[in-house]
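Can you read through this structure? Questions will come right after.
Chains shown are a subset, placed as in the full complex.
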Amino acid sequence: RAADVTIPIIVKDTTSFYWQIVLAGARKAGKDLGVKVPELGAQAESDINGQISILENAVSGKPAAIVISPTEFKALGKPIDEAAKSVKIIGIDSAADSKAFTSFLTTDNVQGGRVAADGLAAAITEKYGKAEGEVALITALPGVGSLDQRAKGFKEQLAAKYPGLKLIADKVADGQATTGLNITTDLITANPNLRGIFTSNLIMAQGAGQAIAENKAQDKIKVIGFDSDEKLVKFLSNGTLAGLIVQDPYRMGYDGIKTALAASKGEKTEANVDTGANLITKANMNDKRAQELLNPKLD
Amino acid sequence: MTDHDISHRSSSGQSEDVSAAAAHLPILELRGLEKQYLGTHALKPADLAFKAGEIHAIVGENGAGKSTLIKLLTGVIPRTAGEILFRGEPVALTTPLEAIQHGINAVHQEVVLCPHLTVAANIFLGEEQRRFGLLQHRHMIREAQKILDDLGFALPAHALLSDLTIGQQQLIATARAATRGARFLIFDEPTAYLTREEAAQLFALIRRLQKSGVTIVYISHRMEEVFELADRVSILRDGRLVGTRNIGETNENELIGLMINRSIEQIYHKVPFTFGKTILETKNLTGNGFEDISLSVREGEIVGLYGLIGAGRSEFVTTIFGRHPKSSGKILWDGKEVRIERERDAIKLGIALAPESRRDQGLCLSLPVSLNLNLPIYKQLSRNVLISHREEARHADNQISDLRIKTSSRSASAASLSGGNQQKIVIGKWLNHGAKLFIFDEPTVGVDVGTKAEIYRLFSTLLENGAGIILISSYLPEVYELADTLHVFRRGHLVASHPHKSVTHEDILTQALGSASTDASTRN
Amino acid sequence: MSLETKDTGTTPKRRFNVLFGLTLFALLLVLWLVLSLATDSFWTGNNISNLLRQGSMIAILAIGQTFVIITGGIDLSVGAIVGFTSVIVAWLLAHGFPVWAAILITLGIGVCIGLFHGFGIVRLGLPPFIITLATLTSLRGIGLLITNGNTISIDNDPFTEFSRNDFAGVPNLFLMVVLVGIPAYIFLSHSRWGRYLFSVGSNAEASRLSGVNVKGTIYLAYTLSAVCASFVGLLLASRIGVGNAMQAEGWELQAIASSVIGGTSLFGAVGSIHGPLLGAFILATINNGANLLNVNSFWQRVITGVLIIVIVYFDQLRRRRR
């Protein structure tokens, strides 16, 4: 019976809103499909060892399949190979160095970074006429795979498509909104000609948005954030932020569980699904699709 | 025993005055008071009444339960059974604050003050003077200075307590207790760290307090003090109250007999040895706190150092021991100049130091007795890297029985021992080290008469084995009786040296105090 | 330290008198001078405002922490309290409580947390490290449960603008430091209870024997620390405009470091109010300066570590020479 079927979902960090949306999607799928879905995850996105332990524990519980979002590409490879010996593994969000995935649903974070660069360039062009000037990048934490990929995509795209945009600061914070705020303030102080900032996750966007508001700099400096919550949507609608890159975490969670159930029954599943990263600005934020992404139905 | 009395006994006239006052009702009464620690029955049911206005001495061996009794009276520790009546009313006395509110105050045996606070802050701790809720810092310092000056203690009220010597801290504790308007004041071995001068000041203070109607309990191991001060004396043995005597109706021998259940013919055990070759010699040694000290110690010799608090004796010996750097001068060992840069160099040469402050320098209080006794000799106790636990235990047990250290076991923490027994550890840890020169800095502080005699006998054994001893004591009779050569220190200078018992107490005191023309005296 | 030896005056070789004699305040001024010369933007009104804002929250935490450290304890929970109370106030505002009520309730919760710490130490006999570590863990959990891992937005503009505004050119946040600092100074240096904090830290037994209410003093110290932390929680909520349980992570270490840099001894009985304030603003200056100089953020960590060592070393030398 399906009710006895357990499919744990392991996310990177249970304390972030993004992953809560993923979990909400998975929860909904569990309810719809009659599957038990333990919601697991480490306490911080950078805690590789913690996630390996959780994966090991999950395998101990003899589930039908496991849905996991690997924290680190290389590090989770072997443990996933190991786990795949006894259960089917479905990957979501990020990849890992393993061929053992039955199926894979991701946002391409590098692509997300590229989209962010496009969005920033567009915002600067709209204000200054040309995609030119000084821009900065603020990363929440060092050593986190997905954040590094976003930074990589962003920088690549700047170099390739927008030679006029000069990356003058590449800052790495400590995961605290206040630090993001302080860094942004100091960037504004030290660089009077700054025109744009890309903050590659939710918390940094909150901090940076607050700094922009504090310095009343939204006309001068365009900020692109990554992921969204109520606060950021408000910033977007009042122009503090120029744009948000939004993924579809809810679908990732929902489809992850759905795919896993199918795989555990031996059904054939698609090997790779890209769930996409979308730029949302003030202009398109009221579209139906944008509203779906910005206001995922959390129960 | 000869009478090594500090000064003139209280006149008999005075003791009659007091016995008139003593006719008053008992101010504090104990009924079946009892204290049991885990493993130790520290105080067995005791009945005792303190009369208003008397000076009541309590004597007993180390570990007899004297401090325990005091702690019960001041609410420091809870009692196991019994009741306490204060002015006829039963009192709970569960917290020190309650005792203070009743006017019961104590100067405890271990100096319990706050080292990080100033002298004035310590004196007023718990009773700060305020105006509009704010502390009156300057006023308190002035007041404290006045109190100290009135008592004749020449100490600065604004100094940090930790800058004072332990004896000076003892005086501060006394000053604090004396100025709190207490009706009942307890002194637990207040003279242990004091020199005769300071002790005399203290006695004057105690008498003054008595005149103003304060009842005083006085604990001491120095019999002559008991006879000088007290109106009555109670004797404790093994946690049991074995008797109370009017001071006029007893004598030292009876008290000692009651305390230790045997009599001691002779406390100062002195066997004259022929001196061997010189072990240690200092030449014009100068350091922080002393200047230009030249003296020597020979095999079989006790060299005594006497002086007032702060005379520089401790600094001098700790410098020899390598704890502090010397600034000039020479140290010769076996006739050869040696460099002693740290304690381990001294220990390697064969010097052992039992320091003056057992609490700060002598003991690891939180650790077992056994570890404390073995600390200097773990190298000897270990084969390759491993310690021989059997040897460790054997050695500790030997010391415990040889020195009659009263402890529930060798693994009890040093903190659980009575003051005098802790002192025995400080000495005992060096006895098996095979040292050639023993430096004892105030070795008998807080040690009972019986054990004192044993320690002195121990000195003889060490001397017999060819060792030399430097003995520092602020208790003049001790150095006077024991030292083969007695050096007098004053303000960091060696001002006089005397062969065994060649001058009187008074001469030595005058030299230590520095009045008259003593500096040109008998240097040998 | 268990190592602190009292032999003074034994290192006559070193003679960089000028540097070694610097007080902490002078060190801060030197840092400022260097930064003013090295960058155009440091010594501008705007940046000084920023700097004052950036150091404020840690400064207030450090004051509270100092009370606790003076008693010989430690409060690891302050960061978690900040995050937790930011959630509380955001929740209260979101549920229609008026600002004054939300603030009072939040501070009241701070009081409760502090009392609980006191209870754990005094009644249950737990080491301060353990009880505050436990509340650290639990409070983060409760905060996350309340928000479900989310952030709670604060829509109350007067509340969020407070931290952004100035009063006579001085940022409100810094005024809050003054508002906390002055009573804290009076309390610590001129009240009986302040004196008791020191005496308990110096020798709890001696204090007890002198009739000091040792248990009450412990309760007081932890309550003050928790109230300071919940006050910072309010400020943080105002500054970032959201309540989020995972904010202020690691701030406990920064607060302790500020306090220790400011001369507080972790062995108790040594500390002041101006010390932790200076410590907090030294740390803030290091970060601000590194940002303005656009120092690579990895180098920034290395430099912070080295500067902490250097500053505390100089300060120790100065103290020892006194």
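Labels for the chains are A, B and C, by order of writing; each one numbers its residues from 1.
Keep in mind that, in the parts below, contacts are C-beta pairs under 8 Å (C-beta built on N, C-alpha and C of every residue); 3 or more make two chains touch, one makes a residue touch a chain.
Not measured: the values here are computed from a predicted model.
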Subunit counts for every protein chain kind in the full complex: A x1, B x1, C x2
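The working rule: only the chains that are shown with their structure count from here on.
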Most central chain, Cα average position: C
Centroid spacing, where centroids are CA-atom means, of chain A and chain B in whole angstrom: 72
CA centroid of chain A to CA centroid of chain C, Å: 33
Centroid distance [mean C-alpha coordinates] between chain C and chain B, Å: 44
Chain C-touching residues of chain B, taken from the complex the two chains share: 74, 76, 95-97, 100-101, 106, 108, 112-117, 121, 125-128, 130, 133-135, 137, 176, 288, 323-325
Chain C-touching residues of chain A, taken from the complex the two chains share: 14-17, 19-20, 142, 168-169, 171-178, 181-183, 185-187, 189-190, 203, 206-207, 210, 213-214, 229-231, 234, 298
In the complex, chain C residues that touch chain A: 39, 41, 44, 46-47, 50, 53-54, 57, 144, 148-151, 153, 164, 236, 239-242, 244-250, 287-288, 291-294, 297-298
